[in-house]
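Missing here is one protein chain; the remaining ones are kept as they sit in the complex.
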Amino acid sequence: MSARRTIRIQSEPFDSAKETATLSALGSDIGAVATFIGYCRSENGRLKALELEHYPGMAEDEIGRVADEALARWPLDALTIIHRFGVMVPGDGIVFVGTASSHRAASFAACDFLMDYLKTRAPFWKKEILADGRVGDWVEAKADDDAALERWKR
Amino acid sequence: MSARRTIRIQSEPFDSAKETATLSALGSDIGAVATFIGYCRSENGRLKALELEHYPGMAEDEIGRVADEALARWPLDALTIIHRFGVMVPGDGIVFVGTASSHRAASFAACDFLMDYLKTRAPFWKKEILADGRVGDWVEAKADDDAALERWKR
Amino acid sequence: MSEIKLVYFAWVRERTGCAEETLTVPSTVRTIADLAQFLSTRDEGYAHAFEQPKLVRAAIDRTHVKPDALIEGAREIAFFPPMTGG
Partner (left out) sequence: MSEIKLVYFAWVRERTGCAEETLTVPSTVRTIADLAQFLSTRDEGYAHAFEQPKLVRAAIDRTHVKPDALIEGAREIAFFPPMTGG
């Protein structure tokens, strides 16, 4: 069976429960579903919101390439990647990644890999909206995120 | 804030959507929720069910120790571990592990760690019920599972 | 001589034919390995359960222990195969 590959770039909220259920319901040989949800944080009340800018077209293409890389590396039955753009407030989900496989190790590793790659390769940029409503700075990329990628080099 | 630690050993099904939502709703500084769900598989139709035996009392204690170890290692805001016992049919969830943290790396690593430890230390044993209803063998532990633990040695 | 509660799980339970029992153990039986050896002499079922000592794991008072663990003071000792939960 070829893997089910779902990628969505959207401004609307996602329903992580529904997405997880879809992965789980793929068949009687799905043994493992790993998911990750990244949320907008207030940073102890410092932030009112985050505004996510993206590069339409490239976001889909690049996430597609990252998904293909994961499918080539691990025996997955399915993967789902949803990345939102626009304004999010603390508690809103920004990104959902879910993987389904017969095997635990594959689902975990692929989910972790996908998040590391999305962080550093998906063309999205976060801008801070401060608690008082003023527009703050663009979030700076973390050296940690680049370091995390090194783990996947073969 | 001290971490929210939820451990349940039960025969009833769990609602992974509800558990995930509980982790996500902990506060406006939860940045990352990682979850893992392990399901009963049919193994291409070979199995009708799995029967999970457990050691009551020790299951709670041992999973508690594993949870404490995860909380000591990573800055988690919450973790949830649910492990079922009894008869499960293909597609039924057997285990749910969810971790919430400000940071992605902590939530992923803790979730992965918890599953590795549950596999090899939680006192549960799976017996196969074959497609024709006959009682099959006890599932054998995998050398892979012990090898996976080596990753966490410090 | 001391009295200990013994519990068995999975195929160890099936082979011994017993889920739980209270046993008086001679004082020469000092470790988990000694106890397994002692139990294996009880009958054919126990002999079968403990025929490959490396495949049988143990817990004292609900904590995993190694074969050389001393059993003195134990209230409950469990024997079981390698775990397959998760």
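As written, the chains take the letters A, B and C, and residue 1 is the first residue of each chain.
FYI, a residue touches a chain if its C-beta (ideal position, glycine included) is under 8 Å from a C-beta of that chain, and two chains touch if they have at least 3 such contacts.
Remember, it's a predicted structure, so these values are computed and weren't measured experimentally.
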| Among the chains present, which touch the one that was left out? | A
| task | Quick one: say which of A:48, A:73, A:103 or A:121 touches the chain that got left out. | result | A:121
| query | Residues on chain A that touch the omitted chain in the whole complex? | reply | 38, 52-55, 57-58, 61-62, 83, 94-95, 115, 118-127, 138-141
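Keep in mind that, in the parts below, only the chains that are shown with their structure count from here on.
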| task | Return the chains common to the contact lists of chain A and chain C. | result | B
| When the centre of a chain is set as the mean of its C-alpha atoms, what distance in Å lies between chain A and chain C? | 48
| remark: For the pair chain B and chain C, the C-alpha centroid-to-centroid distance in angstrom is 26
| request: Report, in whole Å, the distance between the mean C-alpha point of chain A and the mean C-alpha point of chain B. | output: 22
| query | Got the chain A residues that touch at least 2 other chains? | reply | 104
| Where in chain C do residues touch two or more other chains at once? | 86
